[in-house]
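Heads up, one of the protein chains got dropped from this complex, but the rest are sitting where they should.
Showing chain A:
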Amino acid sequence: MFRKTGSLLLALSLTLGLAACGSNNDKSNESSASPSSSASATTPASESAQASESTEPVKLRIYAQYAGEDSELPYDYAVAELKKEMPNIELELDIQAQDDGQKLKTYAATGNLPDIFQAGQDIISTFKESGNILQLDQYVDSTGFRDAILPSTQNTLVSDDGHTYAFPYAGNEMILLFYNKEIFEQYGVAVPTTFDEWKTAVDTFNKNKITPLSVFAKEKWPDVALFDIFATRFDEGGVLKLDKGQAKASDENYRKAAEKLSEFVKAGLLAKGATSMNYDQAAAMFYQGKAAMFLNGQWEIDAATKAMGDKVAWMYYPAADAASVETSKLTFSGGGGPGGYAVSAHTKNPELTAKVAAFLSRKYAEYKYTQYGTPIVATKVDKPIEKAYPPMMEELSKAIPNMKTTAFAWGLSNPRFKAAIEDASQALLAGSSVDQFVKAVDKALEK
């Protein structure tokens, strides 16, 4: 009798459990996997147009980066401007987590996606497939965003499939090699223009117990950037060409780049334990004069200027040989890709939400351009610059018009390749062989 009752209870509990989860799953599949639902969401309803004109209070959830003054100040400015332009809109900020998009993907999987969210290449690709992101083509025109985008940043607006899924605010950023002018002068080292000169500089610094290059290689994207610096000296396509499947790591130029990087690592280019060093440690090493060079994006210019004044500058990447100095100097690692403020396909009022997202993007860029000392924005700004550019940015702005860029690791579109090259580049910096690097990257590109 007991056995029967027990079996009955077990069956009941499992049935209830399965039923509960099963129905939930069906719902989530329905909401996330149905292209028709996203298609219908892309068509603005007539009432939405009315709502956008109305002054009825509208609350929108936004999932955005808000950590440190680099993102907090432009966001606050954009929100304040929005309050003036559309006082009926209230934004409820959900601060973006640094978690490879896990939280956002969980929101999407549970049908709880915020109305506006910051999206990069990875999120756009994933959400496009699952019908969670609104296609913004018509709103790019209706909000005047297309006219505002700079000719040099068209790549940040349009995805590979020719459509727009986010309103970009950042332009094509790039990796810079910062150097300590005082240390270079002290040890009689000239700013290197070729790999040979760079190698001599590395040897000189090592002899004098100065770390040649400080990299926060615990994070994997700077490792990819360092490989990309070498790769672009041999093939201007750099990692972007690999990402698009137009080249393989076993191709001569990429193998040569990996071999050269490996040679530099063995010569002591990096600090001991660089692959377990975070940003704070690597930056402190450079700012305290223990390292001669520092690798980071151009966004470091502000902090570097504050910390070192005119003792710091950036250099063009050394070329493979003297003959290619001029031809390769304007090819930089980094670059932009489709991304910015995106709109959920499930937002109640697509037109209004898209309008708000476009407005926020433009104002975000406006703040960066006028008050944060960066010309690297996606849209035209017709207001005067309030904060003068630091000398390094001034210098950089002269190079930008003719600059070619590749991609940051986070802007790579093939996630399997992205993960593989991140791991393989870090392993290369930790001393693993070029063959292992080539094998790991090529394997990821095979699929």
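Heads up, the rule we're going with is that a contact is a pair of C-beta atoms (placed from the backbone, for glycine too) under 8 Å apart; a residue touches a chain by one contact, two chains touch by 3 or more; residues count from 1.
As a convention for this text, contacts and distances are computed from a predicted model.
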Checklist line | From "Tetratricopeptide repeat protein", "Zinc protease", "Xanthine dehydrogenase subunit D" or "Sugar ABC transporter permease", the hidden chain's UniProt protein name | finding: "Sugar ABC transporter permease"
Check: Of the listed residues A:R61, A:K220 or A:H346, which contacts the missing chain in the full complex?
Finding: A:K220
Check: Which residue among A:D122, A:D243 or A:D442 touches the omitted chain?
Finding: A:D122
Next item on the list: Pick out the residues on chain A that sit against the missing chain.
Entry: 1-2, 5-6, 9-10, 13-14, 16-18, 20-21, 29, 32-33, 99-102, 105, 108-109, 122, 126-127, 129-130, 132, 218-220, 271-276, 415-416, 418-419, 423-424, 426-432, 440
